[in-house]
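Sharing a structure with you now.
One protein chain omitted, others in place.
Coming up: chain A.
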Amino acid sequence: MSRLYDTVEPSVIDEEMLQKAVEDQGPKEEAGKIAKVEGIDFADVKSLRLDFKNILKIDNLWEFSCLTKLQLDNNIIEKIEGLDTLVNLVWLDLSFNNIEMIEGLDKLTRLEDLTLYNNRISKIENMDTMTNLQVFSIGNNDLKDLENLVYLRRFKKLKTLNLNGNPFCSQPEYRMYVIAFLSNVEFLDYRLIDQQSKDAAYEKYQIPIEEMLHNEKQGELKKEDEEKKAKQLELHRNAYVEGMDGPSLFDMMYSDDAEGNRLKEMPGVDELILTFKEKFVAICYQMFEFGLQENEKRQEEVAQFWECVEEAKLENKEMGMKTIADFMVYKKKAFQELGQISDSTLLDTKVKEFNTQVSELWDKLMGLELQIVDQLEEVIKDYERNMADMVSTFLENIQGFLSQCRDLENIHHERMMELSIVTLEKVIKNELDEEISEDLRMLFVDKDTIINAVSSSHDSHLLKIDNKEDDIVTRINNWLKTMIEQIHEEQEIVRNRRRVSEINNLIDHLRDEIDGLEIQQGAQY
């Protein structure tokens, strides 16, 4: 176990220690010599060993962003920390330390091999993100509770497990329990689990395991269902008709409508609202169907556009590559010739010829680039126009549907008005058959109040419909705008810049090469 603090001074992970470790563990022999001269970047180091260093605190490792293997065994570390930047770690060894709790490993999602052997851990926890874990060693710790092991079921790839030397190992059912509940594990405590013991363990814990499996299955199904629903909703959102397949818009109209809700109690309103709702929802559903259809059309259009753009780019790329390949063949031949020419005038003409060829190559490549720029520009323009048309027809239709909704609302409003006047008269004459609540009675004090209440309910309904319309219009217009902008930016500007700079880079390189050759030749004579 741990050594006492006062016997040896704890050390700190510092520049010096890291530098030394890196150099010691880096390339050997000639490569080492070169590396030393050049210096080693910590960011390039793939594996690092810091064992028997009496380290107390993990620190200063943030520079090792490429590290895949880290050994920190045989130190006096008490807390796992400072590893959040080492996201590429695959192999982590923290054995023979004084760790009491598993923590600070959340960012290490690629971890496959984790060793916490010989520490003071009493609970397995905080490891949910390590979905790739294959080997886990937590022997010689302070684990007492067997049921804590069920936690390890979430690691589907876990094949090797070491629990030896924990307090619960002395329990007679320990091994059976582990085998039964962690059925994926193949090696337990350095030994292969044979089929016989697997069967026996399963038999022993059949009932709890079945139950657990059932629960897990249920959980999975639920999750799947939720995902499916979320996906569906996402699709509806993209079609701008989310919730239109139900009465959500209708419900929304009444959600902020105090008067309307109060008026619902008025006798006879029930039926009115029922027919109103029915018609309203039917229109909404039409809108929903239409929206999905349109969305599909739009998606298809988008896919077609991209397909054609990619095709055009590929064709252009192939032509460009062929041009370059042809030139490279020429270059090879030319360089070979140049190497054999000793006459300086002949050499000059040859070099000149080469340079003209290079210029020609530049012309050709730039020509190709110009060509695709033109082609794409045209196509994008077409696409933009078509998309705009599509969006506007979509909006027109949606607006048509919504105005149908408004008409319904108007009709409903008129009926409400009539009904409330009639009811008011009844209330005034005290002929009302049914009892009405105090709230409602308050509205029937005079004609203005009731008319105001009905009107405000109507206004609030119209407002909701308007809001919906605005929402759809803004969202789809935004979508169109961002998409077109992105296409312009990505396909026209960025792509063109990159290609032109690539061509220039290549041409510069070719010119440099011939210059270099000339200098060499010149130096010879």
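Details
In the analysis below, contacts are C-beta pairs under 8 Å (C-beta built on N, C-alpha and C of every residue); 3 or more make two chains touch, one makes a residue touch a chain; residues count from 1.
FYI, contacts and distances are computed from a predicted model.
For the omitted chain of this complex, the UniProt record lists the protein as "Dynein regulatory complex subunit 7", which is one of "Queuine tRNA-ribosyltransferase accessory subunit 2", "Proteasome subunit alpha type", "Dynein regulatory complex subunit 7" or "Collectrin, amino acid transport regulator". Contact with the undisplayed chain is limited, among A:121, A:272, A:365 or A:391, to A:365.
If you put the hidden chain back, the residue from A:81, A:378 or A:471 that touches it is A:378.
Only one of A:76, A:309 or A:408 touches the absent chain when the whole complex is considered: A:309. Contact between chain A and the unshown chain involves residues 27, 29-31, 34-35, 37-38, 40-41, 44, 301, 304-305, 307-309, 311-312, 317, 320-321, 324, 365, 371-372, 374-376, 378-379, 382-383, 495, 498-499, 501-503, 505-506, 509.
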